[in-house]
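The complex is shown incomplete by one protein chain, all other protein chains being positioned as in the whole.
For reference, chains read A, B and C in written order, and residue numbers begin at 1 within each chain.
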């Protein structure tokens, strides 16, 4: 990953919340909650997975392609900032 | 849920595989695997979550709306079978 | 479709708005608008397509499976109403 330590702990916290959401789905099935309740829990899980994807893509762009906050070439900095905005829009 | 015992154990097996996939993402982050590898694991997780959603929706249609295999009204049976096919297409 | 006349005109209005959105993407490409602007127009198009899908599925459930507003069997009526809510959540 070669991410910063700060990014790594944020990503791990996100993944652990997702694991908690999967365990909530598991418990809901065992407790025989209604289908709709289970489906709503799975919808939240899907949203959280999209959020993780957006954060991983943003980190990848910043650390392995172009970081808009430190890039000297202004066109590339803008191109990368725009790309991060698009990724967030598509995965929110 | 009031699903059959058979459905419930199939769904639980699916959720536990998803938990295994989330744990694989967690291990990949800890081991500092490349971003692309982590993103590919998250793409598999998303696919598995869509598969679980499709199965939950199909079970809901069969058990709480109309089961195409036991419905006497032929139009409703066909309507429910078509709906299940559409759900599978959209979530595959 | 065998939908009501009212449903059909609502659906047609929706599809024509989507056609207008595709034409906006076409004009943006011809006018050489920035990538990000084009991608944001395509994101709106995708949202509108999901909205059309949700409305078509809801109409299908009401007209060809179970209409929660006229169904005599209370369990089926609730099952269909829940399903419509889930479809809207997943496609919003």
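Please note the rule applied: contacts are C-beta pairs under 8 Å (C-beta built on N, C-alpha and C of every residue); 3 or more make two chains touch, one makes a residue touch a chain.
Nothing here was measured: the structure is a model prediction, and the numbers come from that model.
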item: Sole residue of A:15, A:28, A:42 or A:86 that reaches the chain not shown, by the stated touch rule; value: A:86
item: Touching residues (missing chain, whole complex) on subunit C; value: 1-3, 8, 11-12, 15-16, 18-19, 22-23, 25-26, 29-30, 32-36, 38-39, 42-43, 45-46, 49-50, 52-53, 56-57, 59-60, 63-64
item: Where the missing chain touches subunit A, by residue; value: 53, 57, 60-61, 63-66, 75-76, 78-80, 82-83, 86, 90
item: Subunit B residues that touch the omitted chain in the full complex; value: 34-36, 39-40, 43, 82, 85-86, 89-90
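The rule is simple: only the chains that are shown with their structure count from here on.
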item: Distance from the mean Cα position of subunit C to that of subunit B, given in whole angstrom; value: 22
item: Centre-to-centre distance between subunit C and subunit A (centres being mean Cα positions), rounded to whole Å; value: 27
item: Of all residues in subunit A, the ones touching two or more other chains; value: 34-36, 39, 43
